[in-house]
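All protein chains but one are shown at their positions in the complex.
Chain nomenclature is as follows: A and B, assigned in order of appearance, with residue numbering initiated at 1 for each chain independently.
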Amino acid sequence: MIAEIGHFALTLALAVAMVQTVVPLIGAARQDNALMAVSGSAAMAQLVCVAIAFGALMHGYVTSDFSLLNVAQNSHTQKPMLYKVAGVWGNHEGSLLLWALILALFGAAVPVAGRNLPAPLRARALAVQAAIAVGFLLFILFTSNPFERLYPAPTDGAGLNPMLQDPGLAFHPPFLYLGYVGFSMAFSFAVAGLIEGRIDAAWARWVRPWTLAAWIALTLGIALGSWWAYYTLGWGGWWYWDPVENASLMPWLAGTALLHSILVVEKRESLKSWTVLLAIITFGLSLLGTFLVRSGVLTSVHAFATDPARGAFVLILLLVVVGGSLALYGLRAPALKAGGVFAPVSREGLLLFGNVLLATGAGTVLLGTLYPLIADSLDLGKVSVGPPFFNAVFLPLMAPLVLTMAAAPSLAWKRGHLARVRSRLGLIGGFGMGAGLAVLPLGGPWWAPLGIGLAAGVLAGTLAEPILRLRAGAGLSRRQIGMTAAHLGVALVIVGMVGEGAWSSEAVQNQSIGQTVTVGGYSFALNAVEPVKGPNYTADRADFDVTQANRAFARMAPERRVFTVPPRPATVAAIRSTPLTDVYAVIGEAAGPNTWITRLYVKPLVIWLWIGALMMAGGGLLSLSQRKRS
Amino acid sequence: MNPRIVALLLVLAAPPVFAADPAEMLKDPALETRAEKIGQGLRCLVCQSESIENSNADLARDLRVIVREQVQAGQSDDQIRAFVVARYGDYVLLAPPFKTSTLLLWGGPGLFLLGGLAALRSFHRRRVGTPPPPPLSADEQRRLDQLLNNEDA
Partner (left out) sequence: MRRLFALIPLAALAVLAVFFWNGLGRDPREVPSVLINRPVPEFQLAGPPGQSSGLSSADLKGRVSLVSLFGSWCVSCLQEHPTLMMIRQGGELPIFGLDWRDDPVKGAEWLARNGNPYEKIGLDPAPGRVSIDFGVTGAPESFLVDRNGVIRYKQIGPITPEIWQHTLLPIVRELQK
């Protein structure tokens, strides 16, 4: 019964969204306030309907109602409650419903947070937002209905991949979707602005916080996914350049560019056309991610169950939404009035240069990700594009970007005078080079000192400006502190990348009980391996005593679990993090009496990846909390 | 959806629990490192998008063994890669070789960058030539003053 209510609510949401698409547009065209006001109440009604549908599916999962096909396929009575709840979005249908819910949530936030917006702009933006919702609700109702019944109902569900029973992965998709869908706000306002033919500083001031919010969520979502891969896959890797990972990186890169170009619109009323295009592209890349994951056109480790019919639907949706807005862009963008002027050497100038590099980076990831598809389509044969390509092409593009980041805060807005900041830039460069030289004795590949030097340059370049301001007695706004924190976060992420990539050591061996293996200066003594029993698995748990330079470092207990439903092994790595290094132990299959395969890693500086990502998100939040300049 | 497809996908999504068995590894650490490096550039053909080093599929294991044999036998990295490509095509290489069919792939990023820089240059040039925007009309000026006054209040 509850599921039928959910299904009905979803159908109702579709009807509401259709009204919300049409009526406000007519109202805005006729300057009819009553018609325009429909947008606000419709957005609220849409949220209520989708929330009821989501609640109904949630109810199915929480009560293990296996008469629902979706629940029967993806849940199980033995699953802990947290993962029953997370199971709602751990599958294709449910994750789309979450998508729709977040979309409705953002839509409903417009009338609440945007009381002071011009009525036509608000009405048009909500209409665009509703048009996206129509597409997704149609997709859910016609190809991916989560409320389909199963008769007779099985006594228990088909379980869930135990790999997905993990807090990191349970919360990875909601954050990712908050990011993807959050960019729909910038998109809707960009299209509304194009319809009106007006993009100005007020527009930028309104769009920036929403873009920032989406960017924060996406940053956290990517970091969570990466962290999950790091500690559960048992390989010590954290980024694999898999198509699905790339699908989240592309909107992140475009969104980062958007965040910075909006600043220029806000400050200088310039770059309007480019900013609007970026807003469309950023959301378009978010939709593309959805298409790639669900259509089966690319191979990926992560993909949802794929289906060409669904793929065709998402593709059409993508083409209508992005194609329509790009056509509008082609018609209207040339008419956008150019605003203020700035010199190539200025804060804006470097922001724009950084934008070019970020866009090139996003384009490169897009090309690499889609190339297998392109080559196949042109009958050039099947090719694979993997990590060696991306590392060789993408990373070199990011080096000048990081240099730009280091220099930009030192330049004045509008017109920078290199002569005036020469000594400061010299100091920043010197600091970077000093740091690079300092790590030279550590050895490793040639790019290790380069990476550390770049990170140190960003650190110095980012801190110089606030320090000088504070010394001059000027205060710092939250926005300035937030930007500083986010840029420092980038420097820390680079440190973590270099540490892990350049200076890791690992050892794989058959290790007997009582035997000690030394890796990267740490000695792992295997004391025992004992069977343990969990709620839905049995496991072999190892007991390692880890010592460094004859001093006790840690006791570590990695597990190799075998889940009962479905029977599948999973590794649970034991990781000890210190500011300088991660020590990482994994136990595998038994290799003989009292002997197991063990995989031991020492991975320097990994913790800074996560701290850096958190600082980026935290800096964003801080900046977001400053509502208006007083 | 077909439950069998679900089951298959779950199997395919299963973690590479332990691919490199210590028993397959070469005694000489330098040779083993070389073999791993070659293996990381070779795609596991039956997996989704993993290298043979990261996969526990049987075929990936066989290829790891063969790569190690050839390393041991003194074959060069290129010879070993050519051996695998002769049997499975360019598809096995995770970094596609540089040739006409991949020109767009390897050259694309450079083209993007050049295009971006050219657009940047024309943007700055055009701006230098643009006259400053016309001064505000009397009406606009009055509205601006009004707004500014409101904000101060």
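The rule we apply is simple: a contact is a pair of C-beta atoms (placed from the backbone, for glycine too) under 8 Å apart; a residue touches a chain by one contact, two chains touch by 3 or more.
All values derive from a computational prediction rather than experimental measurement.
Counted over the whole complex, the shown chains touched by the missing one are A, B.
When the missing chain is restored to the complex, the residue among A:326, A:476 or A:590 that touches it is A:326. Of the options A:13, A:96, A:222 or A:277, the residue whose C-beta touches the omitted chain is A:277.
The omitted chain makes contact with just one of the residues A:101, A:370 or A:572: A:370. Listed by residue number, the positions of chain A touching the unshown chain are 273, 277, 280-281, 284, 291, 295-299, 308, 311-312, 315, 319, 322-323, 326-327, 329-331, 333-334, 370, 372-374, 376-377, 381-382. Even with one chain removed from view, chain B keeps its contact list with that chain: residues 45-46, 58-59, 61-63, 65-66, 85-89, 91.
Criterion: only the chains that are shown with their structure count from here on.
Chain A and chain B have CA centres that are 17 Å apart. By the touch rule above, chain A contacts chain B in their complex via residues 73, 92, 158, 161, 163, 232-235, 240, 242-243, 270, 299-303, 305, 307, 337-339, 341-344, 349, 352-353, 356-357, 359-360, 363-364, 367-368, 371, 374-375, 380-389, 392-394, 397, 508-510, 560, 566, 568-571, 588-589, 591, 597, 599. Across the complex, chain A is touched by residues 1, 3, 5-7, 9-10, 13-18, 20-23, 25, 40-41, 43, 47-51, 54, 89-96, 101-102, 104-106, 108-109, 112-113, 116-117, 119-120, 123-124, 127-128, 130, 132-133 of chain B.
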